[in-house]
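The complex appears here minus one protein chain, its other protein chains still in place.
== subunit A ==
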């Protein structure tokens, strides 16, 4: 009896958590929608003032450049305490948790985001100069960095369910597949360690004296990037909360039977 009540309470808690997560997710989606609308409107205003030929995708720079933002995907060790260490995925070995953070490369910061490991040194140190450095990254503890294009037009962010890696080939292949999807257009990039790339300044692609509307548009899209990362975290949370609710209900149903 007591056990039933406790399970019932647990189920209620999980349901409330699930509903909170959904509410948080929907709110974030709405804000993202408004932010993107505003960004596109500002872009149109900029094209209205500066002329359509001065703001078009033809002016995007195809030179290799370092991104101004990266998404940091943390795979933290198993932790049953809750949200701080990320969302648990029960299908991952050792109950590894995933969390996504947006890291911006601040002006004047020499530490450019790059695909490196924070754990043991790996084959990346022994790679040939001409090879894509991202290809050979193997990480023993979990900092995987996926590049984001600096401007919303060309975002090619792909995030997949990355497993925690212990040097297993399967996980490295997954990372390489994701990174190859991104770097398909730039096979000739040299190692960032050898030829430091310019930091991307997408606003200057359209000229140095650009309309304030274009700056506002960039701010809006920049804010949208942050919101997207928050939404991914929120979505993962919702999925996890929902699966918890279903599991608890199944457990209670099987006990009753």
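Convention: contacts are C-beta pairs under 8 Å (C-beta built on N, C-alpha and C of every residue); 3 or more make two chains touch, one makes a residue touch a chain; residues count from 1.
In this section, contacts and distances are computed from a predicted model.
Not every chain of the complex appears here, and the one that does not is recorded in UniProt as "V-type proton ATPase subunit", selected from "Translation initiation factor eIF2B subunit delta", "Sperm-associated antigen 6", "Cytochrome c biogenesis protein" or "V-type proton ATPase subunit". Within the whole complex, the absent chain has one touching residue among A:10, A:54 or A:104, and that is A:54. The chain not shown here is touched by just one of A:32, A:210 or A:225, and that residue is A:210.
Although one chain is not displayed, subunit A still touches it through residues 37, 40-41, 44-45, 47-49, 51-54, 56, 58-63, 201, 204-205, 207-213, 216.
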